[in-house]
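One structure is given below, encoded as structure tokens.
Note that one protein chain is taken out, while the other chains of the complex remain in position.
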Amino acid sequence: MDAMNLHLMLPEIYLVLLGLVILIADLYLAPEKRFNLGWWTAGGLSVLAVWLFATPTPETVEFAGFGLYRADGFALFMKKVFALTGILVAVMSTGYLKRYGRGPGEFFSLVIFALTGMFMVASVNDFMSLFVSLELVTLCLFILAAYRRHDKLSGEAGIKYIIVGAMAAGLMLFGMAFIYGATGEVRFTYMGADGQLVLLSQTVANLESGWQMTALFGFTVLLVGLGFKVAAVPFHVWVPDVYQGAPTPVTAFLSVGSKAAGFILIIRVITLVVPTIAPGADLALVDQLVKLFALIAGLTLFYGNLAAIPQKNLKRLMGFSSIGHAGYLLLGIVAVLAMKAAGEETMNGVSAIAFYLFAYVFTNMAMFIGMVIFTQGSEDSHAIDDYAGLGKRAPLLALCMTIALLSLAGVPPLAGFFGKFYLISSIVEAARLDGYGWLLVLAAAGAVNVVISMYYYLCVVKRMYMLEPTSDEPIHLPPPAKIAMVACIVLVVVIGIFQGPFVQMATGVLATLGF
Amino acid sequence: MEPIFHDLLAAGGGHAVAFYACSAVTIAAAILMVMKKNPVASVMWLVLSFIGLAGIYVTLQSYFIAVIQVLVYAGAIMVLFLFVIMLLNLRREDIAKMELPKVPFAGVIAAILFFVSVFLVIKASTPAFEKPVDALLGEPALAGDSVRAIGIPLFSQWLLPFEITSVLLLAAIVGAVALTKKKL
Partner (left out) sequence: MEIHIAHYLIVAGILFSIGLVGVVVRRNAIVVLMCLELMLNAANLVFVAFARMHGNMQGRIFVFFAITVAAAEAAVMLAIIIAVYRQRETVNTDDMDIMQG
């Protein structure tokens, strides 16, 4: 543990170098060639993705950076998700930036730096790296959200996002300070003076009751801060405005990357810092956290899906739908916490979250690529009424967006359905535990919300097919974006029908999740 | 510098007096910062608040952090704020708009709740906190807050977050240029 082990960090080093290459190449390219940097980015990230998919899942946890960086199955899995997200964002941004054209070099290098932060987030093993990496991600996203600086919506989105983001950072820092105060340590696992591996969760479990209050307070405030990042109710207020105002590819990046980063951190904190209660031991801390999270998950589910119904703007609707999806992901967190409170180390909630995120990347990205293609030439506004008659104007585009919407709603046999299915079954499994029967209510809420979300997604589909087009302007599908979108849709269907290998990949992360 | 502060703090009651004085300045200045309508005045009060905070750090024997606090916060960052305010030529917020809308009440309530919860937590764990700070003065393990004591771990054990910070600063520079440069 006491070594830098740079070879484990090669993906991150590669990303930083790629970002620098893009930044410098931007200076030397002719202005009209600069937009090709998007292809450079997509190519560079594809190499990285192939590299990551070729890496075998590690069988034991390896540490780098003096024990501050962990290379395990979960980190590798999430890095694959991030690399794919990065490629798709690069593909859809290239066409977008050509139209709204400015600063492609800066744009793509910021995307890559944000990805670097997400990669580091996936591997954190201490609160300092956690804070700094997460701030790297959000800082890049602040800038990207405000990137269309001549557009009022984009500027407004930037200001709102940074105010909320900085407030969340303050809360997280305050929470971490109290956890540090209770334990005297910011590393999740480390070598003690006697050469023994020390787990922070063990330290927390052994605290006196007064200090446990301090730690509980720290956890609550830290998780509230993370709640802002994953858009959980009541910390969701920024989501609709930022989703609507940010440039569409950035919205896509936010909805997948930023949310996944937040969930990774919640999972890391819960698996590595929150103690598992030994049978018979009395530790109210974890039980309190289960109740808190169950409440937040229920509110998030209902708020996101109910508030999406009256929306008139597709980007805004996607914002509310993203809140709803955060609610589903929180179900997995509740399941893991309940297991911990009952003294069991089964982490099916985590693999359900991993599977869900993997499916969510393709579904959501297909949707956003479709939206970017749709708006070419016109303003970057997405009134749902504009999509009327899309089935006649561009059958392929309409078909792809329909499948994506159905998958988001959770229609079998698409990927989204099984994502929701595994999350709900993880919560049902947790409900079998003594004293946690009430979690079934949460599972029922999850099922009810599938129906609610079906309604508003299908309303969009209905507009595409049942209504007459408002304009006859043909929609040109640029080949790269078309290929990316169709590939995503094919994957959404394939993941839904042949889940075996993907479920295996998601459950593979569990083996090395502990210390 | 350290010995001077050290003797001063160790003198009977010196520690308490320094703590209360610095805290009073910090909190009063922070309240004034929020209340002042003129942003320039707000910045000035915030500078004072940060200097008071540096004083609090001194009572905690964190001399180096106190210096950084004054140099970086009260110095560099606040100059940046002043510079932007002057650049945009902001004078006063629209005075006609000063009646409070609904949201702030919710905010004030949230803040009060937050403070009360901090207070309750501290009260609940009081036995754990009952370690007078001035009793710790001069303990050898604690006396070290020299640059060396911070620098060595920063560049060995904590090198990784340090490197991430460098990417973060680069991203901030690129972003600030991309957002404000006239022609790009």
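Per-chain residue numbering starts at 1, and chain names A and B are given in the order in which the chains are listed.
Convention: contacts are C-beta pairs under 8 Å (C-beta built on N, C-alpha and C of every residue); 3 or more make two chains touch, one makes a residue touch a chain.
Quantities reported herein were computed from a predicted structural model and do not represent experimental measurements.
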Next item on the list: Name every shown chain in contact with the chain that has been left out of the document.
Entry: A, B
Item checked: Identified contact with the non-displayed chain, of A:Arg149, A:Lys291, A:Lys392 or A:Lys482 -> A:Arg149
Next item on the list: Write down which of A:Arg70, A:Lys160, A:His382 or A:Arg463 is the residue touching the left-out chain.
Entry: A:Lys160
Next item on the list: Over the whole complex, note the residues of subunit B touching the chain we left out.
Entry: 13, 15-16, 19, 23, 26-27, 30-31, 33-34, 39, 42-43, 46, 49-50, 53, 56-57, 59-62, 64-65, 68-69, 72-73, 76-77, 80-81, 84-85, 87-88, 90, 93-94, 97, 100-101, 103-104, 106-108, 110-112, 114-115, 118-119, 122, 126, 129-136, 139, 141-142, 145, 149-150, 153-154, 158, 161-162, 165, 168-169, 171-173, 175-176, 179-180
Check: Which subunit A residues would touch the chain omitted from the figure, given the whole complex?
Finding: 127-128, 131-132, 135, 139, 142-143, 146, 149-150, 152-153, 155-160, 162-163, 166-167, 169-171, 173-174, 176-178, 180-181, 184-186, 240-241, 244-245, 310-313, 316
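Note that only the chains that are shown with their structure count from here on.
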Checklist line | subunit A-subunit B separation of Cα centroids, rounded to whole Å | finding: 32
Checklist line | Footprint of subunit A on subunit B - complex, ascending | finding: 117-118, 121, 124-128, 156-161, 164-165, 167-168, 170-172, 174-175, 177-179, 184
Next item on the list: Would you pull the subunit A residues touching subunit B in the complex into a rising list?
Entry: 4, 16, 19, 23, 65-66, 68-69, 102-103, 106-107, 109-110, 113-114, 116-117, 120, 126, 128-129, 131-133, 135-136, 139-140, 142-143, 146-147, 149, 178, 208, 210-211, 213-214, 217
